[in-house]
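Below is one structure; the comments refer to it alone.
With one protein chain held back, the other chains of the complex are shown just where they sit.
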Amino acid sequence: MGCEQSGKTCLLQGNEAIVEGALAAGCRFFAGYPITPASEIAELMSMRLPEVGGAFIQMEDEIAGIGAVIGASLAGVKSLTATSGPGFSLMQENLGFACITETPCVIVNVMRGGPSTGLPTSPAQGDVMQARWGTHGTHPIIVLSVSSVIDSFEVTIHAFNISEKYRIPVILLSDEVVAHTRESITIPDKSEFEVVNRIRPGVPPEWFHPYEDNSRGVPPMAAFGDGYRHHITGLVHDVHGYPTQRPDEIDAFQRRQFRKITNGFSEIQMTRSVMLDDADIAVIAYGSVSRSALRAIKMARERGIKAGLLHLTTLFPFPRRIVDPVLRKCRAVLVPEMNLGQISREVKRVNLSAKVEKLNRLDGQLITPEEIFEKLLTL
Amino acid sequence: MNDDRYEIRFGGSGGQGIILAAVIVAEAAAVYDHKYVSQTQSYGPEARGGKSKAEVVISSREIDYPKVIKMDFLLAMNQTALDAYFYDFKPNGLLVVDSTFVEQLPTSRVIAIPFTRMARELGRELVANVVALGAVGRLCPAVSEDSLQKAVLNRVPPKTVELNSRAFAAGAEAAAAFDLSSLPRSITPDEEQEI
Partner (left out) sequence: MTEKTIAESARLRHEYLRHDKKFPHVWCPGCGIGIILGSLIRAVDRLGLNKDKLVLASGIGCSGRLPVYVDFNTIHTTHGRALTFATGIKLANPALNVITVMGDGDATAIGGNHFIHAARRNINLTAIIINNQIYGMTGGQYSPTTPYGSLSATSTYGHIEHAFSISDLAITAGASYVAKGTVYHVPALDKLITGGIEKEGFSVIEIMSNCHTQYGRRNKMPDPVTMMKWFRDQAVSVTKAAKMAPDELAEKFIIGVLADRDKPSYTTEYQHIRDRALKVAKNE
């Protein structure tokens, strides 16, 4: 287990690659609670973090896990927690706290069948809308997905980078297939990927307003202990961080949350196009299903069908500006998902006149290339 | 499809070391043979005794779909696993069974070796999976025997290296006694074969 040496090829599970990605991104704190199929992340973190001077703690439940993660991040340390459906449900309230306090952190949800205890050892993609809307209130959030071991490594680094840069919690959706599939990976050298750290205040403490707007909409963030004694609250707050009920301050605060993300769409919205240039039919997929979709479009191409794939890494903010041209160009788009249609709705919303077809499985089994191929033949 | 996927499935009961065996094959192919691999498994909630299935896909190119589509190679360590996991077997695939526990064979493209009995004779029933890996190394064209042996010895506890290398050698030797070319080329007649 583990693959600390860069340049060495080793065999890792998706869950293990998330750990390596997190460590590479500078994560030095993990708090969580055991749950299938995410536990390997905690296990490996408990081994690796103390080696690099970080800290791991197994908390009494997932509520405590994310609480500790937010606390550690406020103390200036990049932090991660990992869970699956039931634990992710428990985390929702504190997730909102991370949103309103603009605290960077990464939350991995390895999706399994639900609702409730559901199918602990089988894959599903039923938590997509929960990831977007699970915590209450109007809030932006970033949801990324992974489809392979290499993805698990690379997208985890992106997740931390975006979280730090925009001061926002990032949810990383994996699924049981990706989490437990072992693939070969060569951990790149540190010089080969970018690591982004949150911007800290440069002004003297008496000039520091922790939530003051700027052109990016992302205020610099002081860590507890840095000498900038400030207040953090889950109440809507003014630029000083103090609770406010003034409508103008509330509105400015809420809108800034969205503006800062909108400003970053071009780098936040990550997708990959495969054989889309001349495609007249497209599959839009994410997570492990995108692997089946990739094979299905190759099968279709062999039969002379001009099929292409739009693989979504970013699910939210939904990359509508990338999806839209695909919908305009193709006579039909297929969205296969291991749910009854969550991303397919988002796709449909982009262009109501486009032909958007669904292919769904709810039985705890990965959708196969054959199924997608067969469906493509009917479109 | 224009690729060279080689698809392997191992089936047995929980505790027989099926998943570990598949991980070792994947490691041999990835780390020592520098091929693309994808290794997956499925298991029930019970830690011991339930059916367990592990798969490895090996290719010289990046692997899209990570699981087995049509098996080139099936290793079945008991009858229940064989019955459950024989589906998706390619007509020209190769079935290897542990004849200690398997009596009914669904195909004539089969090689039967008593892995568990051999392991008992070596002194530890627990190394039946390594005996089987010895046979895999000899019979499976997608992974080299050398790499597989290295991967086995790299994974096992240092104190058991000697026992495990004997187990691996015993499996390889038993497999060497079979002539693959004497097996029927395919389990379906030529004219019925689809590409």
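Annotations
Each chain gets a letter, A and B, in the order it is written, and its residues are counted from 1.
In this section, contacts are C-beta pairs under 8 Å (C-beta built on N, C-alpha and C of every residue); 3 or more make two chains touch, one makes a residue touch a chain.
Only a predicted model underlies this, so the values are computations on that prediction, with no experimental measurement involved.
Just so you know, the chain we are not showing touches A across the whole complex. For the chain missing from the display, the contacting residue among A:Ile41, A:Leu74 or A:Val283 is A:Leu74, taking the whole complex into account. Contact with the undisplayed chain is limited, among A:Ser39, A:Asn94, A:Ser152 or A:Thr368, to A:Asn94. Contact with the undisplayed chain is limited, among A:Glu51, A:Glu192 or A:Asp280, to A:Glu51.
Residue A:Gly227 is the one among A:Pro115, A:Gly137 or A:Gly227 that touches the chain not shown.
Those residues of chain A that touch the chain absent from the view are 28-29, 31, 47, 50-51, 53, 55, 57, 59-61, 63-77, 79, 93-94, 97, 223-227, 229-235, 240, 242-243.
Quick note on the criterion: only the chains that are shown with their structure count from here on.
With centres defined as mean CA coordinates, chain B is found 36 Å away from chain A.
Those residues of chain B that touch chain A in the complex are listed here as 1-2, 23, 26-27, 30-31, 34-45, 63-67, 69.
In the complex of the two chains, the chain A residues touching chain B come out as 9-11, 120-121, 148, 177, 180-184, 288, 291-292, 294-295, 298-299, 302, 366, 368-370.
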